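Here is the structure we will look at.
For this depiction, one protein chain was excluded, whereas all remaining protein chains were kept in their positions.
Chain nomenclature is as follows: A, B and C, assigned in order of appearance, with residue numbering initiated at 1 for each chain independently.
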Amino acid sequence: MMVERPLDILAVALAIYGGAALLSLILPRRLLGIVYPACILAAILACAADLSVLAGQADFKAQLPIGLPSVGLRFRLDGLAAFFGFIVNLGIAASSLYGIGIGKADLSKRIEPFYPAFCAAMNTVLLADDAFGFLFFWELMSLSSWALVVARHEEAECRKAGYVYLIMAAMGTAALLFAFGGMAGAAGGYGFDAIRAHKLTPLISALVLVAALFGTGSKAGIMPLHAWLPLAHPAAPSHVSALMSGVMTKVAVYAIIRIVFDLLADPPWWWSLPFIILGAATAVGGLLYAVQDRDLKRVLAYSTIENIGIIFAGLGLAIAFKATGIVAAAAVAMAAALLHSLNHSWFKSLLFLGAGAVLHATGRRDLDGLGGLIQRMPKTAFFWLIGALSISALPPLNGFVSEWLLFQAVLAGPGFPEPILRFLSPVLGAMLALAAGLAAACFVRAFGTVFLGRPRSKDAAEAHEVPFVQTLAIGLLAVLCILGGLFGGFSAYAIGPLLKTLAGTELTGLLNGPTKLSLIAFDPERSIYDAPTIALFVTLSSITTMLFVHLVSNRRTRRAPAWDCGFPDASPATQYTASSFSQPLRRVYKGVVLGAVESLDMPPPGDLRPGHFSVRFYDYAWRNLYAAPAEALLAVATRFNAFQFLTIRRYLVLMFCTLIALLIVTAVWM
Amino acid sequence: MTHGYDVAHFLAGTMLVASFTLLYQDRIFAVLNTFAAQAMALALAVAWQGYVQHHPDLFITAAMAFGLKGIVIPLALNRMVVRLGIHRDVDQAVNVAMAMFLGLGLTSLALLLVLKVTPGAASFTREGLALALAIILLGFLMMITRRNAVTQIVGFMSIENGLILAATGARGMPLVVEVSVAFSVLIALFVFAVFVFRIRERFDSVDIESLDRVRGERR
Amino acid sequence: MNEAVYAVAGIPVISGLLLALIPGYRITAIGNVIASGLTFMASLTFLAMPPIVENYVILDSLNTFFIVLNTLVGFTTSAFSASYIGHEIKTGHLTPLFVRFYHALFQGMMASMNIALLANNIGVMWVGLELATLMTVIMVGIYRTPNALEAAWKYFILGIVGISLAFFGTILVYLAGQSVLGEGLPAMTWSRLLSSAPQLDAGLLNLAFIFLLVGYGTKVGLAPLHAWLPDAHAEGPTPISAVLSGLLLNVALFALLRFKMLMAAHPGALKPGPIMIAIGLLSLIFAAFMLYRRRDIKRLFAYSSIEHMGLITFAFGMGGPLANFAGLLHMVMHSLTKSAIFFAVGHVAQAKGTQRLADIRGLSVSHPALAAGLALGVVAISGLPPFGAFMSEFLILTTTFAREPLLALAAAFGLLVAFGALLLRLQGVLFGTPAGADHKVNASSLPLIVHLTLVLAAGLYLPAALIAWFQRAAELLG
Partner (left out) sequence: MASQIQSFMAQGAQMFLVLAVAPAAAGITRKVKARLTRRQGPPVIQVYRDLLKLIRKDSVLAGNASWFFRSAPYVIFALTWVATALVPTFASGLMFNWAADVVALVALIGAARVLLALAAMDVGTSFGGIGSSREMMIASLAEPATLLVVLTTALTAGTTRLPEVAQFLISQPLEIRVSFALAFVALSMVALAENARIPVDNPATHLELTMVHEAMVLEYSGRHLAMIEAAAHLKLVLYISLIICLFLPFGMAPLEGEPIVWMIGLGAYLAKVCFSAVALGVWEVSIAKMRVFRVSEFLGSAFVFSFLAILLAFLSREVLR
């Protein structure tokens, strides 16, 4: 068992995670809080190890004599694993920091023991270097997160969420089993190196593609497999939701990258089609649901789906470019996918932790019951605003960096030899543009209804700021979002070696732009985006304007009741609610892609009862791909159930028929 | 040697005929008598095998077949039928013609199957095997075409007759006697069980359908 | 001939007779545990023993481990039943007289199963299996409630018909062997038959295999022949359910495997693969669907046993070293896990005073330890890591997909449907606010812990010797 140092550090980190999990099983309830500092420590160690590998780009292997006979349990830490390990552990650190702030009363044997286990599982998935180990830890990851989802088991919807989640996870694992089975072949070379060596027939490789897409897509929330995600992610405690949405989905992204770009070294160009099509559809579809939903955490979950769609689309472009030999563009697309995974993990964790803070402060998640929190919890509001702006892909924040790269990649589309791809890339561009617009709408709505305006409920009016560590956790993430936005060029440069291994080349244009920090997709003549300069510009000009205005004006400000076109002190109920905000969009998209039923009960003139307007949403995917099959299954089960109630004679008849059937078969056969 | 086989075949054939008769008898007493006849034929066949193969211990089996299945059990069942007052019941689940057709089909299937067996594969010739198989299948058929426990017992016993026939036919097969004893014990259990259910008056008739009254999950 | 073999076969017989004589259920319970423990000790020596091949006894790579497993589960189950039966007598479900029978029969059952496993003579193997069946029939009916009697009756009738068919199969095998090996003992000695398999008559073998498949398949509980299994599990005492699922099914399948080896060794004989695959898949999917409408917790897990037997049969039907290895592994994992589940279920049923799923709620609040045990058991049986069944199902599905994607799809479908049902019921039992009765029950969780630990350990690490045995057996299974 030979190991170099980074793996040692990771082993220590894993040991801490595992130790925390085991310890928390025996600790008394009020001491359970210690798992969070432990997790932070482990996460920091792991991050250090991953960064050192990212910088060095050497890969380290280890093998334990356990696991599958004759294969053993193999670990490998290479650039890809390190990059995603960095994402994972940073997310863990933030969520754990938030977790420190959890009150003693909220600690429970149903959460704290599983939290470190979940963290450990996510790390080990990235490290696994054989099919068995990979799926082993993959399933452990699902299992531990399931336990966290059903932590609040008294609530029926949490139970339902957990149920659907674990079933989908099991289906995904089955699909991945198939993928690896196909790749390993009947002889069963389950080590990743053996899989790399093993060449596939076109049919098998097509099956593998489908299986892998299903397996990873169902975990990441690709439409139409996504319907479990808006149930499960919000059901968990907020700091766990942050992990599931911000980090666990990235593990799925890692899996598909590992399979497509590493294990099946050079995929054919048409492999990119499902990625691009599904990715684009998911990006827009996810937002359409996000912009309609009335539950804050569900909105975030749907927006996770959207971002996963963007990442998958980026991967699709990367595959296409790589397969058609346009490596420079492949590198750009790959960089977009990778950086978006990184950025999304940051702002999505931020937003979920912020939502957790809101939930903790007001006890409610429904947008229509919140409002005006910017007064009661200014820090959270400020950080959440930054998160919302970054996820809406606005410069100079980090969300825009990956978005920009992706558009650059799309613009390289005309280079495709295949007409289909030439046609698809502008479609993808349009979809991404649409997604960008909708994202802005979605988060204006979310931030506006939750933090701005006047409180729509007593809970919201009596909200209070959350403990310092929690705001600290959210704030640090906000800082990351800003830095990530300003120094996108640097991060693109940092993942250069990784891009070389995955896409074939790094972003060559970097560093020879006007400033060292400008982000350059191909070459300076073609495209530059320089966040620091823009930021500088904007700040300078806003400050100068402010100074100028204050110079000229008489700086006097009076407070008065809102004018509101002459309607004095209208009640908060007159504000636009989240559902009324999304009504125009609903009008635009209803029916086609969005299941929404509006019902209006307007009393006739003279009738004094109040009118009622209500909207119901349903997810098409849920109806057709989840509910319908489940009903069919139960119907079949009911049919079969008759076999429980036959008479003994009839059972004998069954037996007799079996015997005769088999006898006839043999009679025909031999 | 050959006429030894002829005799064996004659007896086996008689048993097969008896099975068919069992299949279309719908009066219980007639069923019992036919069964007794089949059992006697079996006893003779077994005894003959013992004589041909110079396996004296087969005579034990023969004696048991004769005594137990030829006389004791039919009488016991007779009394049971009388006590249960089911001697007029007609208990076919499928009508006789159907049953006969099925029986013919099964017999031909048995022959067809055994024809595949290479000749002389075993000292016990293919015809004997075919007959035994046919008797077994017919017994099974009888079990599933009759509703009433007594006739089911009879059906099972004729399966078992077929087995004993096959077993004794197979030259020098060890444990035959022990197995036949074991089977007799089984049958005794079977009969006893029916009696038990009757005596406990938990099931008002021995119709198996009613045994299923408290079934599975009907709570 | 080795005295350890005598011990494994003899200890249960003798102790069974003794237990029948001793009054007082406490002593008999302890005696039961001791006897099973001794048998287990004796069987442990097999692990360090060279293969034995004699006229009546065989000890080879296939059965060595299963005997050890058999005695081990017998031992743990006896320990569990000691605490279980105590509660049953307190609540008056059983009278001491019946408990005396019970313990005697328990030992007798173990004895006959060990004999069936050890037998080199196909006739003796048959006798062992049938004795085991009859004894379990009586055990199932021991509560003498209408349901129990009805279950026992169903089990009895289907069982004896199965017996007869299996016996006819045995006769046919003998006939096949007789023409090559001559009359008498050799033609019924499995090892001799195997060594001279290629000369045997293919037609007879095929015919024989069909009858054996239907006959022993009834014991295994394969789909159209399964009818006895759920009721027998649900109505009998829980230790018996554990033994039925954990051992009897295995032993029956083991007998079937012996004959499959015979078929595999004969080039001319029909390949049993397709038939086993078909029946296996049928059982798997059928049982999976049956799981949904269950209202009785023990019947639920009985159907899950059918499902897993189906999967195992499917694996052996696929054949090939990996699939066979996986099948053997899954047999072991299933018997350990399923008996563990029944231990948990038994205590749950006693604690809640009912077996109705609808009446068991919020167990994780009222009985955390039991709930954890049950949850771990279900996780393990559903083939989730870190438990052993994950490895076997991983191997089965991956290898099948590489060879026959559609079959793999069907198998996975069945497994997922079953998982859906089990998880649904598990969540129903564990979560929510507790409801219904809450009796005091002094559960001995040791057997449960032992089983789960073993399964967990197997999931992480398989001892080299076990792997070697299974790989050799897998070779022979073709």
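Note that a contact is a pair of C-beta atoms (placed from the backbone, for glycine too) under 8 Å apart; a residue touches a chain by one contact, two chains touch by 3 or more.
Small disclaimer: the values here were computed from a predicted structure and weren't measured.
Colleague: Kindly name the visible chains that come into contact with the excluded chain.
Modeller: A
Colleague: Determine which one of A:Gly56, A:Pro268, A:Gly325 or A:Pro426 touches the chain that has been left out.
Modeller: Selected residue, touching the omitted chain: A:Pro426.
Colleague: Consider the whole complex, including the chain that is not shown, and state which of A:Lys458, A:Arg526 or A:Arg639 touches that chain.
Modeller: Touching the chain that is not displayed is residue A:Arg526.
Colleague: Using the touch definition up top, pick the residue from A:Leu41, A:Ile277, A:Leu452 or A:Val665 that touches the left-out chain.
Modeller: Here the residue in touch with the unshown chain is A:Leu452.
Colleague: Just to verify: which one of A:Ala81, A:Leu389 or A:Leu663 makes contact with the chain not shown?
Modeller: A:Leu389
Colleague: From the list A:Leu32, A:Ala323 or A:Ala412, pick the residue that touches the absent chain.
Modeller: Per the contact definition at the top, the residue touching the missing chain is A:Ala412.
Colleague: Across the whole complex, list the residues on subunit A that are touched by the chain not included here.
Modeller: 371-372, 374-375, 378, 385, 389, 392-395, 400, 403-404, 407-408, 410-415, 422-423, 425-427, 429-430, 433-434, 436-438, 440-441, 443-445, 447-449, 452-454, 513-514, 518, 524-530, 533-534, 537-539, 541-542, 545-546, 549, 552-565, 567, 570, 572, 574-576, 580-585, 587-588
In this section, only the chains that are shown with their structure count from here on.
Colleague: Report the chain ID whose CA centroid sits closest to the centroid of the full protein CA set.
Modeller: Closest chain centre to the overall C-alpha centroid: C.
Colleague: Does A-C or B-C have the larger number of C-beta pairs in contact?
Modeller: A-C
Colleague: Farthest from subunit A by Cα centre, which chain is it? Let me know.
Modeller: Measuring from the centre of subunit A, the most distant chain centre belongs to B.
Colleague: Averaged over CA atoms, how far is the centre of subunit A from the centre of subunit B? Could you give it in whole Å?
Modeller: 69
Colleague: Which integer distance in Å separates the CA centroid of subunit A from that of subunit C?
Modeller: Centre-to-centre distance between subunit A and subunit C: 44 Å.
Colleague: Please work out the Cα centroid separation of subunit B and subunit C, and write it as a whole number of Å.
Modeller: Using C-alpha averages as centres, the distance is 31 Å.
Colleague: By the touch rule stated above, which residues of subunit C touch at least two different other chains?
Modeller: Residues 153, 157, 161, 202-203, 206-207, 230.
Colleague: What are the residues of subunit B that contact at least two other chains?
Modeller: 113, 116, 140, 143, 152, 211-212, 215-217
Colleague: Residues of subunit B touching subunit A in their complex?
Modeller: 93, 106, 109, 112-113, 116, 137, 140-141, 143-144, 147, 152, 208-209, 211-212, 215-218
Colleague: Under the touch definition given earlier, write down the residues of subunit A that touch subunit B in their complex.
Modeller: 644-649, 652-653, 656, 659-660, 663-664, 666-667, 670
Colleague: Write out the stretch or stretches of subunit C touching subunit A in their complex.
Modeller: Going through subunit C, the ones touching subunit A are 153-154, 157-158, 161-162, 165, 202-203, 206-207, 210-211, 213-214, 218, 224-225, 227-228, 230, 270, 275, 286, 289-293, 320, 322, 364, 368, 379, 382, 384-386, 390-391, 394-395, 397-403, 405, 408-409, 412, 415-417, 419-421, 423-424, 427, 430-433, 460-462, 467.
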